[in-house]
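These notes are about the structure you will find just below.
Omission of a single protein chain aside, the complex is shown with its protein chains in their original locations.
On to chain A.
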């Protein structure tokens, strides 16, 4: 089966076409600046040359039409006709409490995604546009895969906040988490890599990229995660503050005469690595700065590492132990120095880092701890698109049989 995976943002749309017989990617690409007269489409057929086109794409329906025409293009295309695509899989950020797993799109599912616009005002409307756009261009089953679904297994004592319960019953204020697709993929891959049943493992999964979260995965289920009702809670990130004393918000709003929008923007876009280093939100530039002796970069790095390590420690406590620590995403897969610093200070857990293995760069899952280490430390490149393609394939196959 050929599956088209779509990740729609408010003004962008990423896509990958999978052939599920061997899980290979036939082509991938990106439509940027949707809604403007100079939208950019970048299309890359596997093994072929990348094509870039600039044209006017005013909404998502036109964007999908453009993608389909590129996929079937005599020169740059990879399929003969649109009919070869048998299913579409969509990434949706927020599934609320409705979705504990991926779902086939129908009227009810669409209504629920719409009901969640309030909780994910930037993301869910965009996903909805992607779904509608695919619907109007193709007549095939569609599947939605949620960033929050994996975390729906968290127990009440982990997902509730200690605030008046009426806020939960009335407004569904609770922890939902994010990066679920990635945490699930990484923890499963780790168990396969170690050739051990996931049911027996206590895994701490660190997804550290521009956005970052840590999840405690016990027996294959998420039992706690660092992101909260929104992706602002938890670790320090590129431009997001992560955890802070909630009393700071009204205090600062009052002192600086900030509006709700301004304080939201401050915490989401002007904080994190960017705020402390004063240079960049990108870990590569922070590491460079630190190595050149810049004190602010060093402080930003130290805070980032310290907060990540604090979460690892607390999740070891949550699970009463840890068998595996995994690193994934941009920073987790590439920052040798961050992994080293974290692991060097976790010896009390029995972590023993192998410096040579840690320095190897590769796109494959790999172990970076020594043979004697009581905790396996792994680097597992994440692949959220593949999870979406697999879920779509599984659900649609089930539908057909």
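The working rule: contacts are C-beta pairs under 8 Å (C-beta built on N, C-alpha and C of every residue); 3 or more make two chains touch, one makes a residue touch a chain; residues count from 1.
Note that contacts and distances are computed from a predicted model.
Peer 1: Looking at what's absent rather than what's present, what does UniProt name the missing chain, "3-hydroxyacyl-CoA dehydrogenase NAD-binding domain-containing protein", "NADH-quinone oxidoreductase subunit M", "Carbohydrate ABC transporter permease" or "Thiamine biosynthesis protein ThiH"?
Peer 2: Options "3-hydroxyacyl-CoA dehydrogenase NAD-binding domain-containing protein", "NADH-quinone oxidoreductase subunit M", "Carbohydrate ABC transporter permease" or "Thiamine biosynthesis protein ThiH" narrow down to "3-hydroxyacyl-CoA dehydrogenase NAD-binding domain-containing protein" for the missing chain.
Peer 1: Pick from A:110, A:269 or A:366: which residue touches the chain that isn't shown?
Peer 2: A:269
Peer 1: Among A:169, A:261 or A:372, single out the residue that touches the unshown chain.
Peer 2: If we include the chain that is not displayed, A:261 is the one touching it.
Peer 1: Residue-wise, where is chain A in contact with the chain that is not depicted?
Peer 2: On the chain A side, contact with the omitted chain comes from 11, 35, 37, 58, 256, 258-259, 261-263, 265-266, 269-270.
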